[in-house]
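All protein chains but one are shown in place.
Order of writing sets the labels: A and B. Residues in every chain begin at 1.
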Amino acid sequence: MNARIFSARWRATSGPWALLCTVVAFVYVFSLGPILITTAVSFNQTNRSFFPPRGFSLRWWERALTPEWLDPLLFSLKLGTFTALLSTLLALPLAFALYRYRFRGREALVALTLGPLMLPTLVTGVGLLQLFQYVGWREHIGFAALLVGHVVICMPFAVRTVSISLQTLPPNLELAAASLGATPVRTLRHIVFPLIKSGLVAGAVFAFIHSFTDVNLSIFLARPGEVPITVKILGFLEFGFAPTLAAVSVITLLLPLILVAIVERVSGLGDFIYGDRRG
Amino acid sequence: MADPALRLVGIEKHYATVAAVAGINLEVNEGEFVTLLGPSGCGKTTTLGLIAGFFPPTAGEIYLKGRPVADLPSFRRDIGVVFQDYALFPHMSAAANVAFGLRMRNVPQPEITKRVADALDLVQLVGLGERRPLQMSGGQRQRVALARALVINPTVLLLDEPLSNLDLKLREEMRIEIAAIQRRLGITTVFVTHDQSEALVMSNRIAVMNAGRIEQIGEPADIYERPATRFVAEFIGRMNMFAGQVTPARTVRTAAGTEIDLPVPASIVTGAEVHVAVRPERTRLVRDKPADGLALRGALRQVLYLGATREFHVALDAGQRGLVETPNDGAAPSFETGATVWLAASFANCRVLPAPS
Partner (left out) sequence: MRSGVPAHWLLIALPATVLLAFFVLPNALLLSASFLKSEAQQLTAEPTLDNYRFLFTRPLYLEVFLRTFAVGIAVGLIDIVLGFPLAYFLVRSRSRFKGLLIALSLAPLLASVVVRTYGWYIILNRFGFANDVLLNLGVIGERIPFMPSTGAIIIGLAHALLPYAVLTIMGSLNGVNPNLESAAMSLGANRTRTFFHVVMPLCLPGIAGGFILVFSIAISAYATPAILGGPATQVAATAIYNFIIQLLDWSLGAALAVILIVCSLLLLYAAARLGARRAAL
């Protein structure tokens, strides 16, 4: 009540709040500007990254949908999907164990789980490349190595979201189910699992997006023909640019955007954004 | 003779250095409503958890209808539990919550539907079956929790302070209602609370617990009128406690030197430290020394007006304090603060309790 009255008074007297709004507007322009510019350029008629765009054309979009770009795009989609699935599958028992049990070494396990989030993905990529070469798995560099690397860096996201779900379970639910005759397995199936579904979905979505947008790890583990879209774009930039890149870029932005929009509608992601417990 | 519905023998529960339950023996008969009453930390919730099977006892045995269950996990005991926070399943409707126990017992669906409807009717929630817990008030959730535990017809119904999250009016209504339902269905019930009025209103018997043990168990009137220890006397209602010592003449001499000539139980030895205990509402304040019964002189310190009653706080000789509670009959009190008064009571209303060692 107080805060609402207070901020109304803030706004009513312009001054500080109006100034804040102006600054914020500028920050939004800074933040969204380059993306909007890229989108505009993708519709350029000429073969240069002019802005303001000259003329309107869809030819770069046509080029963006040729195998040269579709292949890496589909590769990234496939990689992202498998990463999301594996990450969630591995995260589930891990999160559950951390939630349910107190055991020696629990703190160490937490550190291990969060490790890939805390260290630069670049380093994990370099290390994995070395590992694969060292144990003679050279031929697995490509999809397999990428999958392994992505799962490692994406699993923490899934563990986090599932943990949040578990922690927001009302405390006595499992006891209540047991008192009503539910065996531990049935409790998991009927009570725990339905209530952590949103955490699983959020985890899968974050894992997918993290995989789909990764660059620093992927540059070390890709090989010709098995290249994620981000690495492909990066490589292309070394040869100068074309508005095709702009079109491709917009596509790679749209896909996660649509995914998030759908999942938010269906399952809700808001609770998981901060990465820790919200009331 | 039929087995009691519930029997606890030598039940103990130790955590690291703490003995949450230090030795409980309890028998609850079929259809009885027994309350475990005590302050926080006395072990009553732990005892309930042991009966429910949420954790194993460190020692002792639990019998449900004669069957030893201490080794059985919760889902194999035939119990129903109502939790303090209700623990309703948020992703299920009220009806689905109530049906859950029946589903776990593989009851056929048509019977489930009927019994759920009956249970919701019993707790007066007809028509609210499809609502989710989040869309219900605290009182409604509590009724769903109750229905859920009752519908499965458990051997024993366990309630863990189910009323403590409700506001006062609702609490008073619900205690009568729950007791009525229990009497009607005849389900053996163990109720845990720290609220003594709840215990007095609802129970067939009350077990007053302190520091992991039962100090006294008996019918409400017994516990109130004839408390066996100082703890029980002070936990239920309020009690005047006048310290003294048993004289060779088997009277009690107070610190002020007053000799109180009331019967001292044979179990208390001469010379022992005791308290003479009398309820404030059984005392009265008089101007002149009463002819017989308890008579203690003092000065009136304070009069408190509580609407239905008045409290007179008296500073007795030798530093003791007395409390007299009188119904407010509309007349103004005839004593002024500072006046010399006598606290009087008949010996029939006094008890001699051993002082705790």
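Criterion: a contact is a pair of C-beta atoms (placed from the backbone, for glycine too) under 8 Å apart; a residue touches a chain by one contact, two chains touch by 3 or more.
If you're wondering where the values come from, they're calculated on a predicted model, not measured in any experiment.
Interchain touches from the omitted chain, evaluated on the whole complex, reach A.
Of the candidate positions A:Thr83, A:Asn172 or A:Thr252, contact with the unshown chain belongs to A:Thr252. Across the entire complex, the residue among A:Phe43, A:Trp69, A:Phe143 or A:Phe212 in touch with the chain not shown is A:Phe212. Only one residue in the set A:Leu70, A:Leu90 or A:Leu169 touches the chain that does not appear here, and it is A:Leu90. Against the chain not shown here, chain A presents residues 2-4, 6-8, 10, 15-16, 20-21, 23-24, 27-28, 30-35, 37-38, 41, 48-52, 90-91, 93-98, 100-101, 103, 109-110, 112-124, 126-131, 134, 148-149, 151-152, 155-156, 159-160, 163-164, 167, 209, 212-216, 219-220, 229-230, 233-234, 237, 241, 245-246, 249, 252-253, 256-257, 260, 270, 273-277.
Rule of thumb we're sticking to: only the chains that are shown with their structure count from here on.
For chain A in complex with chain B, the residues that touch the partner chain are 170-173, 175-184, 186, 190-191, 194-195. Of all residues in chain B, only 52-54, 73-76, 79-81, 83, 85, 87-91, 100-101, 104-105, 148-149, 152, 158 touch chain A in the complex they form.
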